[in-house]
Structure formats: C-alpha cells, structure tokens
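For this depiction, one protein chain was excluded, whereas all remaining protein chains were kept in their positions.
The block that comes next holds chain A.
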Amino acid sequence: MNYAFRLFVTFSAGEIFELKAELNSDKKEKKKEAVKKVIASMTVGKDVSALFPDVVNCMQTDNLELKKLVYLYLMNYAKSQPDMAIMAVNTFVKDCEDPNPLIRALAVRTMGCIRVDKITEYLCEPLRKCLKDEDPYVRKTAAVCVAKLHDINAQLVEDQGFLDTLKDLISDSNPMVVANAVAALSEIAESHPNSNLLDLNPQSINKLLTALNECTEWGQIFILDCLANYTPRDDRESQSICERVTPRLSHANSAVVLSAVKVLMKFMEMLPKDLDYYGMLLKKLAPPLVTLLSAEPELQYVALRNINLIVQKRPEILKHEMKVFFVKYNDPIYVKLEKLDIMIRLASQANIAQVLAELKEYATEVDVDFVRKAVRAIGRCAIKVEQSAERCVSTLLDLIQTKVNYVVQEAIVVIKDIFRKYPNKYESVIATLCENLDSLDEPEARAAMIWIVGEYAERIDNADELLESFLEGFHDESTQVQLQLLTAIVKLFLKKPTETQELVQQVLSLATQDSDNPDLRDRGYIYWRLLSTDPVAAKEVVLAEKPLISEETDLIEPTLLDELICHIGTLASVYHKPPSAFVEGSRGVQHKRLPPRTGSNESVESPESTQPVVGQSADQPPAVIPSQGDLLGDLLNLDLGPPASTVSSGPTSTMQMGAMDLLGGGLDSLIGTSFGSPAVMPASLNAPVGGGLGDLFDLGSNVGIPCGSYVEPKTVSKYPAQCLLFSLRFSLLKYQPFISYLTISSSQVCCGICEE
C-alpha cells in the first residue's frame, strides 16, 4: 500500500491523465488500483472530480471491493456532477435486486447518500422493497435511508408513505432494525417538532424496552434518548421503566450510561420520595457517575459538565463522593477547572477540612488559571459553609503572604465577598490587605480593594490617602475601578465629612466633567445632586444596610436546570444553556420539562394560569416560564412594583400578566424622565426599590457579585436611559438565582429599549 503514501507527497496534475488511462484499462486489477489511487487522493482533500465519468464507468462490476470504492467516490462527488450521476442510477436499481443482501444494502445506502434530486425519484421503488426485505440487515439499512431521503425531500417521503412503514418497523422482530427505525424517526421528528411521529404509548414503550436489551450499544443510545421523551402515566409505570433501564448503568459505553442517567433523572421526578425504590435508585446512580471519571479526559469533561447539573438538582447522589473530584496534577486543564467547580458544590460542613486542604494545595500549582480559580474557590467555601469561614480567611491570608501577584489579587477579590457575607467579623485583616495595595494591577482586584477601603473608611486611618493615591491616574483606570472609586470616596465623605471635602469635589468633577463615560457621568451627577440637596438622605441611600449575598452562587436558575436535566448528555448540557439559546430559529426546539411528581397534590402550573403558586417547597420547580422575555418582565415587575417581600417564593404566575405592560409603557415614561434630569430618577425609583437602591449605589459595577457568572454587557452606552437600565440590572442582583438567565437576555433587552 505504499503507493498511497507516495501519492500523498508527490501528486501532480500530470498524474490525472495517467490515472484516466489506467481507469479505462481493460485489466481489472489495473482498474482497481487506479480507483484506489483516486480514493487515496480524495482522502487527503485533493480534488479528483475531473475523473468522474471514468470512475463511474468502473461501477458495473461483480468485484465487491471495486464496487465499494466507486460508491465511495460517487458519494463524494455526485453533488458536483448531477448529470453524470444519473449514469449510475441503473446500476443502483439493479444492485437493489441482487441476491447478496450485502450488495442490496450497500446500494440502497449509497443511493441515499447521493443528494441529487433526479436520483431520489428513482430511489423510491427500490427503497420500498428494501424496507420490506426478508433480510434484517437490508431492512435496518433502509430505515436509515428513509431519514436521509427525508432530509433531501421531506414531501416525497410523506407522499410515498415511508413514514408509516418506518413506524411499523418499530415492531420488527429484530432489535437492530427497531433501534435504527427509532433513530430515523427521532431524526425526522426533530425537524417536525409538532408532528406525532413517535407516538409513544405503553405498548410501544414496552417494545422499545425489549429491544433495548438486545440491540447494539449505539442502538441503545437512540432508544434511551427516545424513552426520555416519554411521559409515564403514573408513578408505577415510571418505576417499572426505571427498573428496566437501570441495568444500562453498567454498560461499558459511557454514552449509554449517560443516556440512562438522563432517563432515570427524569422519571425519578415522578416517584414519591418516601418510596424505598426512590432511595435505592439514588444509591445506584452514584457508582456509574464516578466510573465515568476514570475514562479518557474528553469523556471526563463531558461527564463533569453533566455531573455539575446533577449535583445541583440532586446533591444527595454524590454527597459522599467528594474525593473522586480531587484534582490530579496531570489532568488536562479543562478537567481540573470542572472538578474544582463540583468540589465547591459538594462542600459541606462534613468535608470542608479536606476540601480546604486540597484547595490550598492547588493554589501552589503552576497553571495560572487553575490557581486563580482555586483561590476563588476558597472564598466560595467561606461563603457557603459558615463554620469554615474563619479557616478560609486564614488560608487566604497565608496565600497573600506568598506575595505571588495573581494569588494576592484573586484573594482580595474573594475577601471582599466574604466581607459582604459576614460583615463586621473579619475586618482585622484589612491592614494586611492594605500592604499589598501597590501590587494590584488588575481592575477587578483594584475595584475590590477600593470597595473595601470605602466600606470600612471609618476604621482605616489613612483611607483618604489611599483613595487619593488611586485618584491620580483616574482617567487611566478601567470603568469598573472608576465607578468604584467614585462610590468609595462618596462613602468616605459621608463618614468623615470634615477632612475629605476637597477629595469628593475632585472626584465628582473628574467623573462629571472630564469623563466621556455615561455610566460614570450619570452616577457622578446622582451623587452630586443627592449630596447637595439632602445630605441626610444621601447618607441613608449610600450607606444603607446591604442585603447579605446568598450562600450558593452561580446556581442555574431552577426552570433552566429542569430543562437541562431533560437534556443530559447533549451539547446543551455541556454549555448549560437551553437548546433554544444556540439553535438558529425556533424550529425544532421544544422546551422539555420534568414530569410532575404524582402522589403529591400539587398541580402543574400551566404558563397561562393566573393562580399564584402558594407554598411551593424549595425543591419543587416553580412554574415553567415560557420565554426569556417574560422572565425578564417578571423580574422587572418584581422590582418596579410594590416591594416584593417574598423573594424566595420565586416569580409567580400572576405577576406575569402585567409585566409586559410595564416593560412597554412603564419603562417609556421612566426613560422620559431620566432624559429630563437625572435628579428626578432616584425619586422615581426610590419608592419601589428601597433598600435595593442603596445596594445599587454602593455596589457599583460588578463588585458585589461574588462570582464570574454575571458579565456586564459591554455594548451598552451612549444613552442617558442607560443609567436606568443599569440600576434595574443591579437591583436585580438581589435575586441571585436568576443571574445566569439574565446574562443571556439582558443585552437583548437593552438593545430593545434603546431602539424605542
């Protein structure tokens, strides 16, 4: 076979003619070798389409290998030479009648791959025969061919009644045929979301479950994915399906395992929690997930992304398995980062000592990204497990002592979050932090440090000097730092008015007169007016008590989480975004949701329902929110309406009704006023937002957010109304769980409003 290699190196245009001659040779052997050469150059991406007629001439042969090679060539080039491809049709039709099932299947398979309209017409008759062929190998190949044909010409497939034949194949006696029929139907159904192609009922489910035991691993994946779309009638049916799917957890193919996990996670939702079987199932789910982590790193990565979802939905499954997520130093970086994420999610009082020791170890590794995330993780542990906060802080201080630049900066960012969670507890460390002031060169760390100085200005003797030192290069700082500096100095002024009057004047004029940034300017003006109109009110607003940040950060919003659980094992689950977020157009996208738990008396909220959901327990998903627009409407409503006291109960359906109105009319008028004079705006916002306004005013850009899940859209600028949006976004921050959802929608909404 060495010619292939030679060819790869020295293929030249002159050789085309040589090949042509060889292809037309009388000797079979020579012909075959020539076709092989053509295929070989095709594989390395060379254009050999000029040889089309000569290769097709070799098709009529009883040599199977030669035939296969010609078919290979045809599939690649038929599209570019449709007229020539017609020459091949007769041979195809003849081959579909061949006594050898291998050739029949090969012919029907290849014909389906030739995407030329004229050929598809001739394909129908042979395909119909092959779908009813006596040989299951031919039938299973034909089933896939229907899907191919549907892709080329959907109408034709429907007119010819192939879909019904395909549905009949679900009851075929051969499990491989069943699996392929299911795969083909699922594929076709994906392009017709509303068609009732895969009409799943208890009988067909039973057939699928039987085939599941006998078909190949790939067929098992198709069947499991299809099962996941079924909604059992009651908990008993759900349990019996779970029982029959559980053995798949021991399959060697990790894709089978994950598809089985998906089915179980979904159907589990229907089982009453007090059922013995429910507890057993939980126990059974842990080992296969752990096993996935000993596979190749690529598989581990996908598994970890999915485990991240599973841990959020049902933390009890893996709560004892913390150690398998410990990072090995030769793990690829993408695996390391994912493991770290899950470690924090699993951190609890019981295992925090171990976790902290590990994290400290990681903080001395070589890879910068990983070290940063490890340091951040220590902070997240402090916020999550209150008992460990003190140890976390002392660990962070140890790390700051190492003076490694990026470690120090990362530590300061998380310590700021710890202050937000446990106010008036760890302020003794501020002195140590201040020592490192000069080494900070990243905006986030600088902003965090400035926030700390401003927040605790009364305890830092030289706070004014420190802030003043930042002020020198004000215009070179990033917006984040500028905003923070402005807020911090105003805070300082309110706390120590006598010494800092000059400083505050300076920063206000820098922000309002010398800056091009509307964010900064608007905030400067608000402070200015506030301070000049009513200093007492200013104090109340700027130094208001801040709400504590929530324990769990960057959780996925519950409805999204439920949707993603239904998509375990898919790309959506890897990116933690609903399929609709990255699939062009809405076609083919259905929001999947978990089935309701039977046995409890809660009814499923339909999106249109106006009944408020009362007494929703924490682990019960709130009503499904139909689209992002509405969700944002909800949040806006919560903020602009009367103060919502029960944030934890989540957005209720009643509120959705007026939300869009507010977004339309209500916002317009607000924007109108903000055009007039910035001073009016705080007044109009004051009533509804209350404490949240303080939050807005002294949190500033991004600093109050403990983790990276929320990214401020950068495109927003130019419009005065933008300040209002800003405030809206930040008052939304109180509702931590929704942040991840907002990141998707906020930029769109901003654009929408600006266009009006």
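Quick notes
Assume contacts are C-beta pairs under 8 Å (C-beta built on N, C-alpha and C of every residue); 3 or more make two chains touch, one makes a residue touch a chain; residues count from 1.
Going forward, contacts and distances are computed from a predicted model.
Between the names "Coatomer subunit gamma", "AP-3 complex subunit mu-1", "Mitochondrial ribosomal protein S30" or "Coronatine-insensitive protein 1", the one given in UniProt for the chain missing from this structure view is "AP-3 complex subunit mu-1".
Which of A:443, A:579 or A:595 touches the hidden chain is settled by the complete complex: it is A:579.
Only one of A:24, A:153, A:174 or A:231 touches the absent chain when the whole complex is considered: A:174. In the complete complex, the hidden chain is touched by one of A:124, A:156, A:198 or A:290, namely A:290. Although one chain is not drawn, the whole complex shows that of A:91, A:120, A:141 or A:482 it is A:141 that touches it. Between the chain not shown and the residues A:159, A:214 or A:499, the one that touches is A:214. Across the interface with the omitted chain, chain A contributes residues 1-2, 4-5, 8, 28-29, 32, 36, 39-40, 42-45, 63-66, 68-69, 72, 76, 79, 100-102, 109, 112-113, 115, 135-137, 140-141, 144-145, 147-148, 151, 174-176, 180, 183, 187, 190-191, 214, 216-218, 221, 225, 247, 250-255, 257-259, 287-288, 290-291, 294, 296-299, 301-303, 320-321, 323-324, 326, 328-330, 332-334, 337-338, 354, 357-358, 361, 364-367, 402, 404, 569-572, 574-577, 579, 582-585, 587-589, 711, 743.
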